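See structure below.
Excluded from the complex is one protein chain; the other protein chains are retained at their positions.
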Amino acid sequence: MYVAVKGGERAINNAHKLLAEQRRGDKDIAEIETDQIEQQLSLSVTRVMAEGSLYDRDLAALAIKQGRGDLIEAIFLMRAYRTTLPRFAFSKPIKTAEMDVSRRISATFKDLPGGQILGPTFDYTHRLLDFTLMANGEAPTEAPSGEQPVDENMPRVLDDILNYEGLIQDEPVPVDENAPVADLTREPVKFPAGRDLRLQNLSRGDEGFVLALGYSTQRGYANSHAFVGEIRYGTVSVEIEPEELGFAIDIGDIELTECETVNKFKGSKTKLPQFTRGYGLVFGQNERKAISMALVDRAMRANEMGEQIMGPAQDSQFVMEHSDNVQSTGFVEHIKLPHYVDFQGELELVRRMRAEVEERLAKSEAENGTSQPEAAE
Amino acid sequence: MTLQSQTSDLLPGFDHAAFDSNAVFRALLDAMSRPGRIYDLPVNVAAPDGLNEAATAALLAMADMDTTVWLAPSCATKSACDHLKFHCGCPISTDVKQADFAVARISDDLSFITDLAVGNAEYPDQSATLILMVDEISDRPSMTLSGPGIKDTHSLAIKDLPASFHAWRAENHHLFPCGVDVIFASPTQIAALSRTTRIEVN
Partner (left out) sequence: MEQTVKNPADGAPDYNFAYLDEQTKRMIRRALLKAVAIPGYQVPFAGREMPMPYGWGTGGVQVTAAVIGPNDTLKVIDQGADDTTNAVSIRQFFAKTAQVATTEKTAEASIIQTRHRIPEKELREDQVLVYQVPIPEPLRFLEPRETETRKMHALEEYGLMHVKLYEDIARHGHIATTYAYPVMVDDRYVMDPSPTPKFDNPKMNDMAALQLFGAGREKRIYALPPYTKVKSLDFEDHPFEVQTWEDECGMCGARDSYLDEVILDDQGNRMFVCSDTDYCAERQDAGHRGPQHHDQPLGTADRGKAAE
């Protein structure tokens, strides 16, 4: 007797219960607290904030816990929450030149005003598993503070040093800092997209995708050889200017990594050669993402620079339409949803076409005494 | 100018933001989907001086900070502007070319309508919607409508609709897929003409 399969409410509710049970794991092990995640998995937290486009460390920690450590799931949770939040105001442009710097390095100058500040970095660690962490070793000894405070005058390499000589393409700050900036979460994207939209798209784009594209530009799928002019990581304050007040107020600090690359120069017989730029900006400390973003930003400026399109990273339509991991994961995974109605149509067609070929074969066999396997041609 | 003095003479907007805007939108959606069919305004709403009830309801339901509204001089009273700014938060422009929604009375000089945005071949949706306030909408057969949304034909009559409107409308229909869509708003009823609608004037 045939009974139709019911994918009813009970099955869904039970699946959710099982999921929650698996998330909790062995109950003999202490449950992880969101403040532990927030403090000790801080790079996951900032990635989730960056790609979730929502700066809230506590919510990101909660999303990571709820998503069982699957960061794309956590990013999705953040995005779905973000979409319900009303907009109160738009911030003034942040000023990274006034960043309270924790780390600042330049690959283009050995020494420079403000100095190279190494700060917290994995860069020179030896990647040896530290088994004392597994044994819940003691708290690390406190890092010594510098003998002198960080120089307050920390000019940006590209704007204040290279531009001084006119060696780098000028990127004028908009005269009106209240000029509208595009927001792809509020209006549909139209192509070709302006740089503001492209940068927003990259900043919340999937880290792995942006990384792979950045990498591809270094291997010949674009040609915009890049130097890291500067990376700085630290906190900047965010200001809004409510209509009724008429002056700006500080609403808090955010942690950012900014990367500016100095790229292949251009010029002509009549125009002085100049370096060009790529720009990356991302929540938290994430130099991998910031550098990749700057590489891809520069690659996507191919049209503006009159360069030949040689690789996917230069194709802003391709990049922008595939960078979002919440969109990608949804559509890739959706093919596990039922498609049996469509598949039935395909089954019917393939069977019919096979029957027709078989019929033709049988007919020609009867006429010629030989079989001509058309299908094998 | 303080907020206090501005709000004191303000009329209320919708009683229930979610439900009333939904009801008004559904009437507009039905009207635009079935050009020429007449729908009663489903909510009670106070109209400021310069606007009628149905036009006010349509704007409360559809306009916000992302849409630019243009009001014909006869409608652009201080109370109408204050009402829309307060309840919709929409920018009100004096440049008719910028309008997402343009509002006028049928007795107004309608020469502005040729300046309304019609969209372009790639984005025909980037066009204006004209809300025309009228005294009376009926299904007397002064116009015979056909096209998408209409089974066979619909009859529609708009009191005092000038001949110039028909001339413009014929041209507008010819621009398809570009064009302006029209919402007729009497105090208690609405009807629409989509850009696809073919009109025969009887």
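Read from first to last, the chains carry the letters A and B; within each, the first residue is number 1.
As a working rule, contacts are C-beta pairs under 8 Å (C-beta built on N, C-alpha and C of every residue); 3 or more make two chains touch, one makes a residue touch a chain.
Keep in mind it's a predicted model, so treat the numbers as computed, not measured.
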| item | value |
| --- | --- |
| Residue in contact with the excluded chain [from A:Arg24, A:Lys190 or A:His225] | A:Lys190 |
| Per the touch definition above, residue among B:Asp40, B:Asp95 or B:Glu122 touching the missing chain | B:Glu122 |
| Selected from B:Asn22, B:Ser74, B:Ser93 or B:Ser155 as touching the chain missing from the view | B:Asn22 |
| Residues belonging to subunit A that touch the chain removed from view | 1-4, 6-9, 11-12, 76, 79-80, 82-84, 86, 184-192, 317, 321, 326-327, 329-335, 337-342, 344-349, 352-353, 356 |
| Residues from subunit B at the interface with the omitted partner, ascending | 15-19, 21-23, 25-26, 28-30, 32-34, 61-67, 100, 120-125, 127, 129, 147-151, 176-177, 179, 181, 194-196 |
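Everything below uses one rule, namely that only the chains that are shown with their structure count from here on.
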| item | value |
| --- | --- |
| Rounded Å distance, subunit A centre to subunit B centre (Cα mean) | 43 |
